[in-house]
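With one protein chain removed, the remaining protein chains of the complex are shown where they sit.
Our next item is chain A:
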């Protein structure tokens, strides 16, 4: 009886910890990403671009995958972050980390100030509201050409060496390493936030807002909070884009950005943080392969694939990743166990 009483709590804490532990696949992915920096030097530019898309999609995963907020307006935060970082670089300093912070704060501010628009209405309303907000920001940037350079894009953006040491070169060496580092930090932060009571309350809202409010969760303030965090992530993605390209244009605020983000996340799957990474990788690879095969029609194939992915189910990728990691974890645990047994036997 005594042992039963003490083992039950351990089981509970263990189960909660297991759910948030680093998976084998996850670690493998990071090893491969770092290895790519050493072994694929001629691909650094495209890899940096993939990471940028991954962060944009990650920002969307935070709000869609974890809090159930559908959005077609992530470009508003991405673009404002991009312009904020660009202006900061042109007028204050080209130091990249502070520029990233400025971009993140700008994205967060946009999300925080427009988040209340999401609180009324269902998915369709949210899609239209986010779409509308992004369109408004796009037009503001277009009209305010004294500030943004309008259709010509913002001139005079320069990125100083990272930590004062690493120049941003034209081959994307620094850009890829920098982007990957930023993605890593953002994933670590997201993991911490999502494993917290706050993070779980978001999933409760996503799964059942009625019950969430009935267990005392203040639904609307929580939604605004995560929308703001998602905005910060999108702003950071935008800033990163500006810094690595050393240029900002209206493209950063375009509907295409929002659509790309959502498309990538859909391909990679929502709700396990790596949907953006997987989706961006697949998206870019497909784009690369298809645009070599049929330069004019690759969008057609992307569209077809997207339809297929959605029909197979948004849950599929996450389920697949979970199944494979469980299998791998067992494999490793099994090996470790047999090694222990072998060590104990002289």
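Here is the rule we use: a contact is a pair of C-beta atoms (placed from the backbone, for glycine too) under 8 Å apart; a residue touches a chain by one contact, two chains touch by 3 or more; residues count from 1.
Here is the rule we go by: contacts and distances are computed from a predicted model.
This figure omits one chain of the complex; the name its UniProt record holds, of "ABC-type branched-subunit amino acid transport system ATPase component", "Cytochrome c-type biogenesis protein", "TonB-dependent receptor" or "Glycolate oxidase FAD binding subunit", is "ABC-type branched-subunit amino acid transport system ATPase component". Interface note: of A:217, A:263 or A:321, the residue touching the hidden chain in the full complex is A:217.
In the complete complex, the residue from A:25, A:70, A:127 or A:193 that touches the missing chain is A:193.
Checked against the full complex, the candidates A:93, A:142, A:155 or A:208 give a single residue touching the omitted chain, namely A:208.
Residue-level contact of chain A with the missing chain is found at 8-13, 15-17, 19-20, 192-193, 195-201, 203-204, 206-208, 210-219, 222, 225, 271.
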